[in-house]
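With one protein chain withheld, the remaining protein chains of the complex are depicted in position.
Should a chain be cited, it is by its letter among A and B, assigned in written order, with residues numbered from 1 in that chain.
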Amino acid sequence: MQTVRSKFKTEPFLFHTFNYLFMLFVVVVTLYPFLNTLAISFNSGIDTTRGGIYVWPREWTLKNYEAVFLSGRVFDAFWVSVARTVIGTVVSVFLTAMLAYTISRKEYIFRKPVTLIFVLTMYFSAGLIPSYFLIKDLNLLNTFLVYILFPGAGAGLISAFNMLVVRTYIRSLPESLIESAKIDGASDFKVFMSIILPLCTPVLATIALFTAVGQWNSWFDTFIFASSRQELSTLQYELMKMLSSTVNSNANPSLSSTAAKDTATMITPLSIRAAITIVASVPILFVYPFLQRHFVAGLQLGSVKE
Amino acid sequence: MGVRARKTALGLLMLILAFSLVASACSKNGNNEGGSSSSPAPSASDSSPAASPSESGSPEAPVEPFTISLFTAATGPIPTDDNKIYQEIREQLGVTLKEEYLVGDIEQKLGVMIAGGDYPDMITANAKLTAAKAVIPLEDLIEQHGPNLKKHYGKVWEQLKDPADGHIYWLPNYGVYQGEFKPTDYMGPAFYIQKAVLKEYGYPKFKTLDEYFKLIEDYAAKYPEIDGQPTIGFSSLAFDWRDWGLRNAPQHLAGHPNDGGVLVDPVTNVATLFSATDTAKPYYKKLNEINAKGLMDQEAFAQNYDQYLAKLSSGRVLGMFDQRWNFGQAHDSLVSQGKFERTYVGFPLVYDVNTKDYYLDRPPINLMNGFGITVNAKEPEKIIKFIDTMLSEKWQKRLNWGEEGVDYLVGDNGLYYRTPEMRTQQEDVTWKQKYKAESLWGYLPKLEGNYPDGNADGPGNQPDEFFANLKDIDKEVLSAYGYKTWTDFFSSPPDNRVSYPAWNIDLIEGSPARVANQKMKDLDFKLLPKAILSKPENFEDVWNEYVSEMAKVDTKAYLDRINEQLKWRVDNWTSK
Partner (left out) sequence: MTQHTVHKVDLAPQSARRTESFWSRVIRQRQLILMSFPMVLYVLLFAYGPIWGWLMAFQNYKPGFSITDQTWVGFDQFRFLFMDEGFTRVLRNTIAMSFISLILGFVTAIGLALLMNEIKKTGIKRLIQTISYLPHFLSWVIVTGLVSMALSTEGGIINVVLMKLHLIDKPILWLGEGKYFWGIVGLTNVWKEVGWNTIIYLAAIASVDPSLYEAAEVDGAGRFRKIWNVTLPGIRPVIVILLIMNVGWILNGGGFDIQYFLGNGQVLDWSETIDIFVLKYGLRIGNYSLGVAAGIFKTVVSIVLLYCANTIAKRLGEERLI
């Protein structure tokens, strides 16, 4: 192995050059689809059908966005989305973390069965119709609570995936921390609240992000469980409604010739889809940078180790 | 830990905000939680039955306000809460419409709706609903409360009845004409070709595939590039449910109208398959031929709908077999680019020049479509009355033409027309959200054809509107052929045979016929492109493979079901 000193001169330079070039490639490749969508959203629908729109609109228009914002109850729905995302995420992350803590304790008498019960949920699905009956019988249809208890039309309040990720993380924390706290007389709950939670910020931020995005993007649960109460409509659902109607009005073969002609518009499904995507994703994109700083918190860990 | 405190504080703040929102939302509908989605607002259930007998005579007498909840797949812009038409309906008829739109997969939504019995009052047609007995029979209601409906459907009354039990469940939204049927634009299937190609060769008349493809071949050789991009002779589409481009041509070439997957003998009303038979083979062989000449779009069967439209919009596809409404967007795009000569004219090709073409048909009644009333509706008579009222000339014009002065003007001869500003306004989606009710209109029964005052049912069919919209090249083309409208290119259709059409026969969910139908489609999608795109010397082998694979499919189940229903129609649809 070369001596440490000589490695420092050329290697970092070469490596960083390669790395930055590679990252540039990654950025271009991942940024392009988004820029393209942005461009299409600002481009006239009919003009887009010609093709050839890459990262800049050719026939600038705000019509697509106008249609999106004037459609239905976009603004009210936005707040419903915010509510379910915030409440759903906070509740879910807290409960999941707590559960993860319990199964991370090797001495927990029910550790194996509890873990198994949750892990298995990732591999089966009972079906939409039986789930519907359950929600109906519990009087959860058309309530806000169904967004918290049954998000995405699945038992998503506690995600087994998230639980496992947190558990893995907790297991990597030094056991001595917990032991010394217990010697001091702390109960499990206290250990969880005052020691584990603070230390888990990176992983909690991670699963909070996953959960929040899931809640934010969710429309299927509204579709199946809450579609007849307009006050419960979420942003995604309103946007999907709009998209659906655009697709249908251009596509129904049972419409006679006259109707098909009269509904020709400047707005096409493609351009609407683009505008909808931007409107739907921009809010949530702001969440990540906010959570990102918590990922770095893990560096504090080293100082706690004895 | 400052970071954590900050996060907690923000979280709490949002929580409080969110809770207050939720609390206010919940309190609004306090007594209407959970349960079925179908119950009308509390006011409706309070309206006394005593009010109804007094208005059974007049179709427009104000009714005590009540709400109809309905479910549709929206076919137009979603109306805003203050939409003008809905407001008028509320004020004049006392009806508040609470609409729910299909967003995702209809199968899943219907599955849970039916399983849970959670239906709104009105719903759009679907075979599953009839099978699940979710909708009520309508014939008595129409007899008693729907004079307009009874008159409207008079001639086709027998056809409305469900084959299984003889009840009427759905009110078809298209296909019943009051006056004459005079279409101007042609919207159906045809072999389309660019006007530029026709012009280049002096507007030839032709009827066969060979002549059609010769024109394309010559033009492509002369102009290998259009607007800087390679010319494509012939394209097609086989994407998702848009399968007719690939599958339907043979039946028309053989002189049959669109019966879906079968050829039906007009005299005996017996159906036979044409897939993988010698009726279809010549067509695909021809396509294989032009593929060898480099005229076939190599991507035709791998592309999606958007790509297909983009290709057509670029103006470099010389021809395709398609239905006009399917590429409407491309047409509009070409027009907006000013490429009028690149727009298309449809021609009815046939295998044999002596065969009469039957592309243009008399639109059949649109069965299994339109509204029905569910078992959850508390006051079906009121609903029928509402639909009945909407069938009056006043409301039909209100929904289709619009409002006088806003959507159209009345000319000296009493005919309606639109100014260019009005026409542009009709394309403005955001304007339509406030002033039009296209989704509702789409599913309501319609008076089609001409009104007694000479106006067409809607601007689309108003002859003067049509002529005003013609561009120079269009006029040139039409006059060169001696035609007035695009439909003149096609032979006038005979009266529909009793059992027409076969494509809307219900194959019964989950049945062997349905399975066979899907398998036939899969096979067509898989092997027909292969046959077309393969080298000419391999065509026979691929075709034989196709035929033998098709033989493995239980096509008999499919055919039996079709024939059974055709016979039933012959026996039962006596009035026409």
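One rule holds in what follows: contacts are C-beta pairs under 8 Å (C-beta built on N, C-alpha and C of every residue); 3 or more make two chains touch, one makes a residue touch a chain.
Computed from a predicted model, the values in this text were never measured in an experiment.
Across B:F66, B:Y169, B:Y219 or B:F239, the residue that sits in touch with the chain not pictured is B:F239. In the full complex, subunit A contacts the hidden chain through residues 1-4, 7, 11-12, 15-16, 19-20, 22-23, 26-27, 29-31, 33-34, 36-37, 95-96, 98-99, 101-103, 105, 107-110, 112, 114-127, 129-131, 133-134, 149-150, 154-155, 157-158, 161, 164-165, 168-169, 171-172, 179, 182-185, 187-189, 192, 202-203, 205-206, 209, 213, 217, 270, 273-274, 277, 280-281, 284-285, 288-289, 292, 295-299, 301-302, 305. The missing chain lies against subunit B, touching residues 105, 107-108, 110-112, 114-115, 117, 127-128, 131-134, 229-230, 238-239, 298-299, 301-304, 306-307, 311, 509-511, 514-515, 517-518, 522, 524-530, 533, 552.
Convention: only the chains that are shown with their structure count from here on.
Here the CA centre of subunit A is 36 Å from the CA centre of subunit B. Per the touch definition, subunit A reaches subunit B in the complex via residues 46-47, 49-51, 63, 66-67, 70-73, 79-80, 82-83, 86-87, 90, 128-129, 132-133, 136, 139-144, 198, 201, 219-220, 222-224, 227-229, 231-232, 237, 240-242, 244-245, 248-250, 252-268, 270, 293-294, 297.
Those residues of subunit B lying in contact with subunit A across their complex are 1, 3-4, 7, 11, 14-15, 17-19, 21-22, 25-26, 28-29, 33-38, 69, 73-78, 80-81, 100-104, 108-109, 111-112, 115-116, 118, 120, 173-175, 183, 185-188, 306, 309-311, 313-314, 323-325, 328-330, 332-333, 336-337, 363, 366, 369, 426-430, 432-433, 438-439, 441-442, 448, 457-461.
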